[in-house]
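A protein chain is absent from this complex, but the other protein chains hold their places.
For reference, chains read A, B and C in written order, and residue numbers begin at 1 within each chain.
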Amino acid sequence: MPLNSHPRDWKSAFLRYETLLFVVLVAEWLLFYHYGTSTNRRGLVVGFGTLDRQFDILRHSCEIGLLALALTPVILTAGIDLSVGSLLGLCAILFGKLWHDAGLSIPLAAGLTLVCGALAGGLNAGLITQLRLPPLIVTLGTYSLFRGLAEAITHGSVTYTDFPASFLFLGQERWSGLPTQAWVFLVVGLGMWLLVHRTTFGRSFRAIGFSPEGARYAGLPVERRVALVYVLTGVIAALAALIYTARLGQAKADAGTGYELFAITAVVFGGTSIFGGRGSITGTLLGVAAIAVLKSGLATLPVVIRMNAAEEMSGLLTGALLLLALTGSVLPKLFSTLRTKR
Amino acid sequence: MAALGIVLLGLAIFAPAFFQPQPLLSLVTREAPTLIVACGMALVIITRQIDISVGSQFSVCSVCAGLLAARGWPLALVLPVSVTAGALLGALNGVLVAGLRLPSIVVTLATMVTLRQGLNLVRQGEFVNLPDNFQWFGLSQSAGQWTLVLTALLFLAGLGLALRHLAAGRWVYAVGTDAEAARLAGLRPQLITFAVFVFLGALTGLAAIMNLVQSPQVQPMVGAGLELKVIAAVVVGGVAISGGRGNLWGGFAGLLLLTCVSPALTHLHIEAYWEKAIQGAIILLAVVADGLRQKRLNR
Amino acid sequence: MAATLPPSPPLLTLRRAAKSFGGVRALRGVDFELQAGEVHALLGENGAGKSTLIKLITGAHRPDAGEITVANRTLTGLTPALAQQLGIACIYQQPALFPDLTVEENIGLRLESSSPWQRIDWRARRARATELLRRVGAAIAPDTEVRTLSMPEQQLVEITCAVGAGARVVVMDEPTASLTHLEQQQLFAVVRELRTGGVGVIYISHRLEEIFALADRVTVLRDGASVGTHAVGDMTETTLIKLMVGREVAQLYPPSECAAGEIVLRVHNVGCAASGVRGVSFEVRAGEIFGLAGLVGAGRTELARILFGQTPADTGQIQLNGKSIAVRSPGEAIALGLAYVPEDRRRHGVILEMPIEENMTMAIHARIFPAAWLRFGRERRLALDFIRDLAVKCAGPNAPGGSLSGGNQQKVSLARWLATKPKLLILDEPTQGVDVGAKSEIHKIIRGLAQEGLAVIMISSDLPEILGMSDRIGVMRSGTLTTVLPGGSDASVVMAAALGQPQ
Partner (left out) sequence: AKLIVAMMPKAKGNAYFLSCKAGADKAAKELGVELLFDGPTDSNAAKQNEIVENWITLGVDVIAVAAENKEGISTALRKAQKQGIKVVAYDADALPDARSFFVNQATPQGIGYTLMDEAARLCGEEGEFAIITASLTAANQREWQKHIEARLAEKYPKMKLVAVRPSDDLKDKAQSESTALMSANPNLKLLMAICSPGVPGAAEAVKQAGKIGKVKVIGLGLPNENKRYVHEGVTDSVVLWNTGDLGYLAIYAGVALAKDELKPGATSFKAGALGTFEIKGDNIMLGKPFIFNKANIDQFDF
């Protein structure tokens, strides 16, 4: 057998999954384009087919998309980070406080917020790598802690607003044709793709995800790599906090509540194995897009809006899709074992 | 455990008023349902699984039971319906986790979202008003309170003993320690895992009723965040998230510790905003303490 | 040659048993039978299907075709539970115990097939465990957690379970792979006692001398098919090997033409409190194979882990090429030119899910991928070179490591470390569980490396291997290096040193 012709077994399987996801995405989009676009009573074309709506999709999926990008390497190392949503909230508050109360300039406050994100990620990283504690529990603790700190700092009530237009530009305006934050998202996405698929870092994340002991015996700096992944997540969560603040024009302690679940859903839906080792950034991007289009598309269907249930419907469908994707992923294996048993 | 002791001691010194019997009874009554769910969660975690959909299950059971009660069904009928509903939801998780061997964290994440949103879709967030005779099982209030507290405690004790002294209890540990070894020893790990999920679901259904009788109406968001509280309690109580180790008593202590935070803050005249941060810190301290102990043991 | 059949009906018969995993035909129509009171050896190269065969017998796998007859009952749906009821007990390659539970509980879980709601009688359990452990001759307290036991102790617990179950059929899959000579003798005694009691024992091992010492009959498997059952008395080592591999293999160790050079590694008074190693001093020269012998738990692996920076030394000095070094992590060790092929290849040696090529380059990321940037072409070429040089049998450089047989996995693990171009290579049990064919290939590779001037430390529990391969032999006992013997020493001298007996 020629040595070069053997396909990468699991990789080709994933390529197939990503292709499937892409097809789902396109089908979804076309469906909504057809049923979700209409002309309203004032003669304006409204709904899914408008450019505005497409930009809204980009705007709305940016923060969760960033978190999903950050979580992909985390889950590749067989870890998890439940604290990202809370950290987003904490960073939004810190940013507001630094700018409003401490009177720092916007760039300085933003820079310091990113540093705080890194520190918070560092707390997770330290506990996980130095004390060898399970990430699920550590980040469950910091999930409470970060949100709690955000509430404590603001006494639960302070809302920072009145940010200058130059900052709101990041979240509400367009730059070179696309919403500003979409550019940030694209840059981070590309960076992540390179990190995970084209550098030895990504290689070691996978190795650690498959077998941390094996990676350690191979001389890979396991602790440093894992720490890097969590710190990076902290920084990206802080970045997402800035974008969130700019989009809504306000920073409040409840920012990003529940985002961790959506981000994890997107990552898993994108084909990354929760057991670690397998997965891709492309998959995550497709997963984020599929969920965002679904959510936004449903909300343009007149039937759904008239049911007063756009939010619930998209949540329900996302959950159901995730279950379907999970079940689908094991069915072939299940059938083959059933057959061999008989 | 030690932490709980310290906190209680601290309270005794700085806020003796905390120990008045009536508020304490009220506190414990309110946490009785949580304790029941925590028992089930401890089992699930001991089998090296996790269930983050209990909050949604709790809501669904509460609303179902509430609707039936509002139609005038007696408690004797509503209770089994709620327990069965919980068991069915648990069975759904169980089939996916044990039958299809999917990772429980993602499965229950998905069922959590699905159930919660499904409920919201159907009910549009509407509250259910309960008939008066439903309160405290129709008993007098203090008798009702005692009934709840004693039920929960008896349950805890019974399950704790069963876990130690019944074959089934030991099987749960065996599966959590090493599912493959359990299979080779002639046990059926998938069946046991399934059963544990169903059991947790049924307990959630029971807990929903125990919560229902305490209030005149059901809010559909009633179980939101329950999963984190319960998991935190179990973990703070020393049940290893990697399965196979720990027991219910620890979970009980963990729950007490976490629920003491809020009233303790009031008594110590600390602002309420700190509550969540302090709970998070407690979880972290508990795992750090456990981590350090493990590290020392491994020496 | 027909084996002499005892008159009684067989305990267990397999007829035309077949089993496939996906595309791999692990067993293709095997006949097998076991008599009461015999030790029946199963022999075959890695991947021949031995483990699969016994998994059919214990119900862990269900055959695709064929039938199993136990005690005159033909069974279709055999499960582990049913197999247990029928008196079949198995000691797997990896002990299947519950590490978090105590010994008595492990024994109880295996032996008491109770209903879920039955109460557990902890006192009776303890008494029974104590009694059984005594019968097997194991000095283990019943209330210790299994995780704290050593590998052989865990195996003893497994055997205790089998004895306690009153098993009629006991299956042992490479029970001696990690046992020392003494423990092996102890195990043999237990097996012989079982045989006397009318139990049928199926015994799998790669060590031919054990088969001659213990077995009555032997069935040889090749590529998932049986190539015959013979009485052991009729066989010689060469005929057996020929049956196994279908060709003759000279089980000779490659000759040493050692011209030992400079001192590469000098270890002086090294110790580490955490792992129980203390006061170790020795040196290794370029071009030399330094064998490390000792009983299990003597601390050889721990010593290797110290040298490799996994559990850094807290006392003593280590010199490499005359320079003092302090190794605090495997990364540093690699940078200094040290390489360590670990003992447990499935868990530590290769990452089973990753492609062969990625496994091979894992320790040299910094060197072949400048600026952390992956270069796939370079990686592929390097992997192809190693696959050719070491004759790794695989579907291609991107086949996952887990698809390889044990011996080939070991070669991949070896390739990973050779790629680092080390100055010193530490091999820990390089041929454990590797079949004879692959074993001699690996030996040749090791010898070749030494001849190219590499300094090699080889840890092994296989005494013939140590004796045949080493230029000098260091013997370790309870955490310290007690003696250094010249190569070609007598087996009894090495054993005596390992046991700490005066010579």
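A few points about this structure:
Throughout what follows, a residue touches a chain if its C-beta (ideal position, glycine included) is under 8 Å from a C-beta of that chain, and two chains touch if they have at least 3 such contacts.
Everything numeric here is computed off the predicted structure, so don't read it as measured data.
Considering the intact complex, the chain excluded from display touches A, B.
Note that of A:A125, A:L170 or A:A299, the residue touching the chain absent from this view is A:A299. When the whole complex is considered, the residue among A:L20, A:V115 or A:L248 that touches the unshown chain is A:L248. Screening B:W73, B:F127 or B:W146 for touch with the missing chain picks out B:F127. Where chain A meets the chain that is not shown, the touching residues are 38, 40-42, 44, 46-48, 53, 56, 60, 151, 155-157, 159, 161-162, 172, 248-250, 252-255, 257, 299-300, 302, 305-306, 308-312. Chain B residues in contact with the hidden partner, per the touch definition given at the top, are 15, 17-18, 20, 22-23, 26-27, 30, 120, 123-127, 129, 132, 141, 145, 214-217, 219-222, 224, 262-263, 266-267, 269, 272-273.
Following the convention adopted for this analysis, only the chains that are shown with their structure count from here on.
If you average the CA atoms of chain A and of chain B, the two centres end up 29 Å from each other. None of the residues of chain B touches two or more other chains.
Within chain A, no positions touching two or more other chains are listed. Those residues of chain B that touch chain C in the complex are listed here as 165-168, 170-171, 173-174, 176-178, 180-188, 244-245, 299. Taken in their complex, chain B has these residues touching chain A: 50, 96, 100-103, 105-107, 109-118, 120-121, 124, 228, 231-232, 235, 241-242, 271-281, 283-284, 287-288, 290-292, 294-295.
On chain A, the positions that touch chain C within their shared complex are 1, 3-10, 198-204, 206-207, 210-211, 213-221, 277-278, 336, 340-341.
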